[in-house]
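Yeah, one chain of the complex is gone here, protein chain that is, but the others are all in their spots.
Letters A and B mark the chains in the order given here, with residues in each chain numbered from 1 onward.
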Amino acid sequence: MISRLAAMIRKECSQLFRDVPILLFVIWAFTGAVYTGGHGMGAELRDYPALVLDLSRSAESRELLSRFRAPYFRIVGYAGSDAELVRWLDGGRASLAIVVPPDFERRAQRGGARFQVISDGSQSMSATIAGAHIASIAGRYSVELLEARLGGARGRLPQVDARVRVEYNPNLVETWFSGLLEVLNQVTMIAMLLAAAAMVRERERGTLEHLLVTPLRPWELFAAKVIPVVVLVPLAALGSVFGIVHGVFGTPIRGSVALFYAVSVVYVFALASLGLAIAMLARNLGQAMLLLLLILYPMMLLSGAFTPPESMGAFMRYASLASPVRHYVDFGYQVLFKGNGLAYVWADIVGILVLGVALFTISIRRFARLTR
Amino acid sequence: MRRLPGDRALAIARKETRQLLRDPAYLGLAIVVPLLLILLLGYQLSLDVKGLLVAVVDHDRSRWSREYVDGLVHSEYFRLVGMLDSPEEAREWVRSGRARVVIDIPPDFGRRLSAGRPATLGVTVDGSFPARGQIGTGYVEAINALYNQRLLREHLARHGAGDDRLWPVQMELAVWYNPTLESKNFIVPGMLVVILMIFPPLLSALLIVRERESGTILNLYCSPAGRWDILAGKALPYVAVSFLDFLLIFAASIWLFRVRFVGAVWVLVAGALLYSVCTVGLGLLISTLTRSQLAAMLATFLGAVAPAFTFSGIFTPPASLDAVGRFVSRLIPATYFMDIVRGSYLKGGGVVAYVPSLLILMLYCVVIYVAAWLALRKRLG
Partner (left out) sequence: MEVNGAATLAVRNLCRSYRRGRVRAVSDVSFEVPRGEVFGLIGPDGAGKTSVLQVLAGVLRADSGAARVAGVDVIRNPEAVKEAIGYMPQGLGLNLYDSLTVQENIEFFRDLRRVPREQYGDNRERLLRMTRLERFLDRPAGQLSGGMRQKLALICTLIHLPDVLLLDEPTTGVDPISRRDFWSIIHTLVASRGVTVLMTTAYMDEAERCHRVSLMHDGAVIAAGRPDELTAPLVERVWTVRSPHPDDVVEALTKGEHAQSMAIAGGEVRVLARSPGRDPAGELAAAGLTGFSVDAVRPSFEDVFVEHLTRQPRAPAAAPRGLLAAPRATFIGGAVIADRLTCRFGAFTAVDEVSLALDEGEILGLLGPNGAGKTTLIRMLCGLQAPTGGAATVAGFDVRRARTALRGHIGYMSQRFSLYPDQTVLENLRLSAGLYGIPRAERPGRIEALLSSLGLESLADRQPRALPLGVRQRLALASAILHEPRVLFLDEPTAGVDPLARRQFWDLVHLLAHRHGVAVLVSTHYMDEASHCDRLGFMHEGRLVGLGRPAELTQRAGAEGGPMLSVDASEFAHAFTLLRPRFPDAMLHGRHIRWQTRQPERDALAVRETLAGAGLTAAIETRPLSMEDTFVSVLRGAGLGHA
């Protein structure tokens, strides 16, 4: 048995390292893709494009507008008319329009000044966040004006100053989140892809038949396909974490790398099993890829990285427990980012283990059916 | 017999259609999968971050602190999960993820406010996850601002100046296009673009490569059929399938999800048609350039799907990308289709506003198909 397994694994590794397109793709996935993904989309507000229609043009209005500043907002233009404003918003050149009426200056001193904010609700996520920020801006400006009016000295009115401290990522650096998330996603995708490709190649070339004629057992074949992936991918992930996420983006790695590695091994095993199961289902490579995507995308969307689980509908929240990605993403952030230890992440680990066993069982059954 | 131009293309299209209809796997993947995805995403996925878990450490326990906490509890943005006793416990909760935000109210909170002086409190936000750090901060600040307004009003009222008219600056918020700020109005149109962006090019990229691998491509190569005939004939059925996908998703969005739709339907239809032609063409172009099915899929994924995801404005507006990002976003067809889709659903507006985007999509079609025509060679090797 050892001899069979060893021989097969050597063959698999040799084939993997001679498959140039896939190798290049894997390298890209853990370097370039992580880098660009890190710069990619986020749910945070950044340089939110705002258009200004300032009919007051006073010191007060300028003071107000100056509060709409980086990093959250960026004033992209000064409109001259309502029509222009509508055009900009309709065209999507601005996501926000701030309209300051002509009597702003007068009223700001005496009280009762209003300004209008028109928000492009089609980007509902950003619009909600922007609304919250603007509310604070307006509130703070009001307080300052009041304080000035009521007596000049700051700090004499009953106001609550909420001192916010953001843990783990004090400056809310976008790339810290996205980079790590990208690595975790790539681990998911590459684990499935490598395993599936290894199996499909065997079937398409007709060499599978030859393996089945030898004393090779189904589970040995399975193991041989999975083991190289299980060794390679977590190492690549580590490399990416240290090289790009930490090295380039400067994300601090707070937790136990060993723990991350160990659980990643189990996770990759689970996903490789899934990849193999898919490869057995599909008739050719094209179908396998499409099936892979079909399963990958919902898993990633449900992973809780975009939407926290508590914000999902009840059904989805439970459904997401069936996605190994969800457990892995949570685990990854907790361990690497937050520095949490076993005590915190045991639930995630159990989830990955359970799913891993389930996927393994499904997959190995399909393999056993091969020799029927 | 008839010698119409395009009769060969039609013959090829007919053959492709028949093959497609009789291949349940591809058919299922081409139609069933997008539908499944949209149902999955449309129904349960909400990008609204609401109900953030918040815990409170209240050293004060005065009416002021209770009112403050009430302000949190009664907002839909937060969900109170616990009143804790110590900051250490609070830190632990954030660490373990039981709370995303912890409010720490010092003992002198109420005393100071009742004396008419400013007070502070501490907010700890879990910044370890995307979407929660900044949002959490923003929400707290907003609610804080509201509370501060109330405080001031009361204060001024006590001192005889509590008139709304004297309130310095008030903001009026008008939300256009999606007044209820329901995320489904945002997501579903986005998903329409996503799905039309993923499936047609992937399927069509496999086309020519698959035929090349099976050998039946020789039939076309050794016949008098021209390159246009081949490209048009192959594109036609897949454009039809893509358009069918569009119709199904559109119908689902309107009748099932009841997404707001205020624009002109035919503009959207025209845009969808042009976009389908575009993406199928992109897939065809890739298939003329690649040798194996695997390479075709990888190239499509990297070259068409991934950039569209990042740069076309599905989640964030391209205007808020950096200069390079904005430049790239203006280069890909998905961005223009996204403008048309979001515009048609939520913004409405005159047809004239969409003409530039439609024209640009048309231009893309031309460019892509000409490139494919140049790349296709009726030869082996």
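Following the convention adopted for this analysis, a residue touches a chain if its C-beta (ideal position, glycine included) is under 8 Å from a C-beta of that chain, and two chains touch if they have at least 3 such contacts.
Every value quoted in this text rests on a predicted model; they were computed, and no experiment measured them.
**Q** Just one of B:S86, B:S114, B:T180 or B:N219 touches the chain that is missing; which is it?
**A** B:N219
**Q** Write down which of A:A148, A:L212 or A:V257 is the residue touching the left-out chain.
**A** A:L212
**Q** Using the touch rule from the top, list residues of chain A that touch the missing partner.
**A** 3-4, 6-8, 10-11, 14-15, 18-19, 205-207, 209-217, 371-372
**Q** May I ask you to list the residues on chain B that touch the chain which is not drawn?
**A** These residues of chain B touch the chain that is not shown: 1, 3, 7-8, 10-12, 14-15, 18-19, 22-23, 214-216, 218-225, 378-381.
Simple rule for what comes next: only the chains that are shown with their structure count from here on.
**Q** How many angstrom between the C-alpha centroids of chain B and chain A?
**A** Distance between chain centres: 14 Å.
**Q** If you look only at chain A, which of its residues touch chain B in the complex?
**A** It comes out as residues 21-22, 25, 28, 33, 36-37, 39-49, 64, 74, 76, 89-95, 108, 110-129, 131-136, 138-143, 145-146, 149, 155-170, 172, 174, 177-178, 181, 197, 282-287, 289-291, 293-294, 297-298, 301-302, 305-308, 310-313, 315-316, 319, 330, 333-334, 337-338, 340, 344.
**Q** Please output the residues of chain B touching chain A within their complex, sorted ascending.
**A** Residues 25-26, 29, 33, 36-37, 40-41, 43-53, 68, 79, 94-97, 100, 112-135, 137-142, 144-149, 151-152, 155-156, 163-183, 185-186, 189, 198, 202-203, 206, 210, 292-295, 297-298, 302, 306, 309-310, 313-317, 319-322, 325, 339, 342-343, 345-347, 349, 353 of chain B touch chain A in their complex.
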